[in-house]
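Of the protein chains in this complex, one is absent; all others appear in place.
Showing chain A:
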Amino acid sequence: MELLVSSAIGILTAGGLYLLLRLRTFPVILGISLLTYAVNVFLFASGGLTIGAPPILRDGIDAYTDPLPQALVLTAIVISFGMTAVVVMIGLGAFLGSDDDHVDDQPEPDEDRSESTS
């Protein structure tokens, strides 16, 4: 089971990294989302993998999974939504403004770079 989870984390990371290195905003945002999953699952798994022992206190049961990573990941999930939304908005705004959704600065054909920065 541990092997499955950690390999899933690895695959999510690899997929996320590959998409992160693409040249257009949309795949990059999806790549960030995949990385978010990987990080969240990793944080969650740091408390160990326990099946059938949710941290809901019950009489007579005293074995629970670690609740702390869960609490941390819960807020991380919500915050990551907010951050994704901001990044999407920035990407969208850039595209609408310039009709170009590259993530890298595009070379300016008419203007000499060194002059523009002096």
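Heads up, the rule we're going with is that contacts are C-beta pairs under 8 Å (C-beta built on N, C-alpha and C of every residue); 3 or more make two chains touch, one makes a residue touch a chain; residues count from 1.
As a convention for this text, contacts and distances are computed from a predicted model.
K.L.:
Given the choices "Sarcosine oxidase subunit alpha family protein", "Na(+)/H(+) antiporter subunit A", "Acyl dehydratase" or "TctA family transporter", state the protein name listed in UniProt for the chain not shown.
P.N.:
Hidden chain, UniProt protein name: "Na(+)/H(+) antiporter subunit A".
K.L.:
List every residue of chain A that touches the chain not included in the displayed model.
P.N.:
These residues touch the chain not displayed: 1-30, 33-34, 37-38, 40-42, 44-58, 64-68, 70-71, 73-75, 77-86, 88-93, 95-97, 101, 103-105, 113-114, 117.
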